[in-house]
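Only one protein chain is missing from this complex, and each of the others stays in its spot.
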């Protein structure tokens, strides 16, 4: 089977580079179109990222980012006509959006691509709260993909659409919560403190002066996202095809930036409803959790979405962030909470599972469901 | 006034060095006796710490650790007779204990010093839960010093006694809690996640291999201490002179080791009882909080025990740990909690306020109260 | 004596903040004028640096940056007329330049201040190679200050002038070399490898992504400066009053950026001429070295410009950078070199001795010599 040609918007940034890295080895998709800021336009991709290539390729991909991508001429991401031409020429069936610009600009630009018939699988936060845009974690709410027909109808779009993924900070606890909810253990309240890696701020992102021998106990906008996005993801599509957000859990998030390169830690305390699982049940549910990506054997799906570690001091970013192609959530320290019911530590790789890898898995899901 | 001669047990370790550093400039006390492991015994203090002097003296003390201390002959801390001789010779009125050995050994050894008539102001955890031993934070429970007569009576000790300080991890939130409790705002439940510096583990402590580009979400025994010690500190002495621990707040602590040299961060969510303060009241109470050490103008007392920062991203270890001679607790990000009532971030310097500086302040308090 | 009012250009940057911090306690000078980019103009200094105050004040100054400076209205540094007005109003006798802009712009702007009668004591590199501008290390070439009359004559300036300081990277070896040269031990060739702290790049400077768990073995332009600037500093003023650069030592510098906040390390191998000192002579010469700033007891002068450490593993940035108000160079590991003659490790604090502190010491020297 020949591969599906795809585009990457914002291809030269931290997450964009992770996209082209991961796509270099991808069995279904192939990066054939790259767009970025006007400053990069006209250069080859190799030239555009020279001196600011951030990914340790050997960590994620044996093949490197490859000759093919390196030789692409980067286009101006603001110029949708270039993408339309590539689309017509069979070089860009859909795009991944890792755009880094103002929220309003991204919102408008992603809509322009979709309106032109080019589906947008996005990492950006611009459309996360747009009612008819699904915010997908492939293992949690794959059925939200079915908002796409409504979205197309609402906007008069024929083939284009927009699907987004949530913020990187919520990956370390949202899937574990969902696994418990699926077994009838509803979580009413949640207190989470995150310890987030610097790559989450992009590049150049956090100044070394601010973070060597230091913690910054604040990340602008991150706590609000961490508290609210799970409610849309846990939402249900009602009879009218409209997504109704979940009312629970009530979440309080405290987000810290720490001197770690990759991997977001979440220290979580959960209060369940009337039905409360035992520690052993929680471990069993998480260890056994499988979802559509696993069943459909989507190529980027981790074998086990949630890996349970029994050691006293795990998960750790350095040791666990790359688990199962950096696509698994690793959990540990599952123990009783003196204030709520059960507490644990979760970890996921923020630029793979929490960004480009999660986006690619979403695209695989959408392909599997026939939307791509 | 000539200075009171004091001894330091465990003088060559991380905390012991901080003791001798801080005492170098002290207006009341002077280190005249140093004891450590048999390996160091017989060397001068300067020789014993050569090549493993850990304190950046200029950060804490303009005077350095001084010729006087450097020239002391280190004694074997296990050999109490040496201390007794020094005590009789007027070179050791009391001792600070920064012993690093097994808990049972420390417990027995501290009792031996006290039985010999040498008061012990200790950093060790060995006697924290001994019922008649006060566990003091000078601004919070100075009245617990009045357990000392009972302690002496219980044990038949004449002049010796043992007073301890709590674990370094609780300094960042216990004093702020107390200030609120004093104003009638009882805290019922508390969820705290700490981000603790490597100096808290002593020296060599945490391996660099474990912590560069990493977080270790576990510190053995630390969560139990963080949850339970405040209850003794908040306890009241009943009519019979016996200390009764507080029943609240119920605390859940999650303790992480982070790649920071000094300064423990605490991310805290508080649930109050019926009477709930506003954000502004909390800020006002903390800003205005003063206690016995301030009123008595004890030399190591910070001017303000709790410093409130209004910036969005403070406190930070690097910027705030040295506030007010590294003896203040700095708090910030005081804001509503979606799950409990109010949340904040606290910070204190773990080897100064949380260890040697806190111990010295306790000694100043005990002197002020006439026990030394 | 009332203090001399001074201005700081580029007052909101990393080095500018160090200037206002150090001046807060200065016995001779007082910051009464602050200028920065148009973005900061019109705000109070406290507002302009809010949320980006970088200096750990307690590490350098007990007084903090003070109410006085905090309340100053920041002016646009490009608008010399504002400085002229302040100069006339007795609020700006001279300026420290910590400007961060293009080299040509700085060169022109510093000349404009000087032409207006306002002496400029600069940290910028723009005028380092201007023939009649002295590049001063107060302990090494204080006599170069006597280029100022020539400079004024050349340019038709009455009271203004420009004096600069060299790059931070050369502080760790230039003064030690000079001390040896003064004793007749000329250094012919020098190989130096520097390990430079991130603060040398200003703020935000080095991205945390580039430096956590990493070394960057390159700093643009730094090796050229490290190789050439000592030759001007070691130069002599000939009979015609013109500065003639030294021909030796020939220097090869390799500059690395390392994950350290402050303090530049230099690993140095020296080849002497015919006259070669012994290791002991080198230690003695360095330990005993004193120069004009020490003799004149300039307030920022370190007591010993070069501190010799005998421990096997010193100097270290964390332990030695703050030595003698962060104004001393600390050297250690003085030992034979199998290839050249003698090798050693030098260290100095790059933003104090190597930047603001060195600039202030230069101003003290210029005041002492009657140029200010």
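Chains: A, B and C, in written order; residue numbering restarts at 1 for each.
Here is the rule we go by: a contact is a pair of C-beta atoms (placed from the backbone, for glycine too) under 8 Å apart; a residue touches a chain by one contact, two chains touch by 3 or more.
What you see is a predicted model; the values in this text were computed from it and never measured.
**Q** Which one touches the absent chain: C:265, C:352 or C:365?
**A** Considering all chains, including the one not shown, the answer is C:265.
**Q** Specify the residue from the set B:27, B:149 or B:204 that touches the hidden chain.
**A** Checking each option in B:27, B:149 or B:204, the one touching the absent chain turns out to be B:204.
**Q** Check the options A:75, A:110 or A:213 and report the residue that touches the missing chain.
**A** A:213
**Q** Of A:79, A:105, A:158 or A:311, which sits in contact with the chain we cannot see?
**A** Checking each option in A:79, A:105, A:158 or A:311, the one touching the absent chain turns out to be A:311.
**Q** For the full complex, which residue in C:75, C:111 or C:227 touches the chain that was left out?
**A** C:227
**Q** By the contact criterion defined above, which parts of subunit C meet the unshown chain? Give residue numbers in ascending order.
**A** Residues 189-191, 193, 195, 213-218, 220, 227, 250-252, 254, 256, 258-261, 265, 267, 269, 312-319, 332-333, 337-340, 343, 345 of subunit C touch the chain absent from view.
**Q** Residues on subunit B that touch the omitted chain in the whole complex?
**A** The list for subunit B reads 14, 54, 198-199, 203-213, 259-261.
**Q** Touching the hidden chain in the full complex, which residues of subunit A are there? Just list them.
**A** Spelled out for subunit A, the touching residues are 50-51, 53, 56, 58-59, 212-213, 261, 311-313, 318-319, 322-323.
In this text, only the chains that are shown with their structure count from here on.
**Q** Comparing centres built from CA atoms, which chain ends up most distant from subunit B?
**A** If we average the C-alpha coordinates per chain, A ends up farthest from subunit B.
**Q** Looking only at residue numbers at the subunit A/subunit B interface, is the share used by both copies over half or under half? Answer same or different.
**A** same
**Q** Note the rotational component of the Cα superposition from subunit A to subunit C, reported as an angle of 0 to 180 degrees in steps of 5.
**A** Superposing subunit A on subunit C takes a rotation of 180 degrees, nearest 5.
**Q** So how far apart, in whole Å, are subunit A and subunit B when each is placed at the average of its C-alpha atoms?
**A** 43
**Q** Give me the residue numbers in subunit B that touch at least two other chains, ranges are fine.
**A** 213, 261, 312-313, 318-319
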